[in-house]
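So that we are looking at the same thing, I have put the structure below in structure tokens.
All protein chains of the complex are present and in place, except for one that has been dropped.
Right after this comes subunit A.
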Amino acid sequence: MADWVLPVLIGVVVLVVGSLALLVPRRRRRALPPAAPPVAEPTTPPTGPAPPSGEEPVETAEPSRAPPAATAPELTTPESVPSRLVRLRSRLARSGALGQALLAVLGRDRLDEAAWEELEETLLQADLGLEPTTALLTELRTRLRVDGTRDPVAIRATLRELLLAQVDPTMDRTLATARREVDGTWLPATVLMVGVNGTGKTTTVGKLARLLVAQDQTVLLGAADTFRAAAADQLATWAQRVGVEVVRSDRDGADPASVAHDAVDRGVADGVDVVIIDTAGRLQNKAGLMDELGKIARVASRRAPITESLLVLDATTGQNGLRQARVFAEVAQLTGIVLTKLDGSAKGGIVVAVQRELGIPVKLVGLGEGPDDLAPFDPESFVDALLG
């Protein structure tokens, strides 16, 4: 069966790849209809737009804004940032098995090779990756030799400090979601949400919209995931709950770039603060899809520049996360990472490697299925969770 394949295959490869060429497919995998019509009418929830925005987050526990009278019954009021931080911090520390193991190791009289190995395993089990782990432990050894300490508490503190340095608390983790005036027009901040399949992009878009509404910003969503079944409806459901509008195509399989463009266009026209664009999940090794994403980013930034390009990374992701980040950073000029599903047993250690190698800060974490379970990333809590 394969016999005709191989000679042909290899022959063609030799010919094409005269100088070790790589062929990147031009094909559009998704059999997109050639001309996608512009976006249809947005599905407008029966609510008025949110009141004009103040740029500062609201510090009270309840947002001061009262929902408009025309609000649909299911419209809910998002929780404010400070209050959710308090509530969610406890979730990070949920599974402490690793931390206990760590304490047991550090509690021994002397750190022998076996103990070091266990330390290494603890970090590896948090998906930290082999190289960062090795680097970290080498540094820890050096530090301990210099300090000459045997105190487990001090060792733990040193480890924590080193880990924290890896996560780098000094990075700028604020979301650029402020409207800006360019040449006399107010342009909305544009947030592009990208990632592989099933990491929680649509959910994150919905939660982020709530977060921004809680900060009294006006939000418009763009449903540029025109591929997955019911993705736009899923987004619309989120939007309806919080009373923001969605720009979407009237049919599946439309050109996502055109939807993104129309979303930004309408955002400019309506004078909203933030336009959040949801994109379809794509595996980073699919060149055709990554090209498509590049196009979405290009087209969406035509009216107003993209201010945030966020990679949604699943905390359960292993070493492949680094490759994801690398490819997406290239195509979509990432400005930040959203680490989702951190409320499970996974530790999301891969973001340490991602930050270290690519310098892209984690900006948000998803900590549960509830609509308000999205919070700004806090390096200290994260490291504490890594160490259990």
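In this section, contacts are C-beta pairs under 8 Å (C-beta built on N, C-alpha and C of every residue); 3 or more make two chains touch, one makes a residue touch a chain; residues count from 1.
In the analysis below, contacts and distances are computed from a predicted model.
Protein name for the hidden chain, per its UniProt entry and selected from "Cell division protein", "Protein-export membrane protein SecG", "Signal recognition particle protein" or "Potassium-transporting ATPase KdpC subunit": "Signal recognition particle protein".
Set against the missing chain, the residues A:D216, A:E245, A:D343 or A:D378 yield one that touches it, A:D343.
Only one of A:G222, A:P256 or A:G321 touches the chain withheld from this view, namely A:G321.
For subunit A, the residues touching the chain absent from view are 1-27, 94-95, 121, 124-127, 130, 196-200, 203, 206, 227-231, 233-234, 237-238, 252, 283-287, 314-321, 323-324, 341, 343-347, 349-350, 369.
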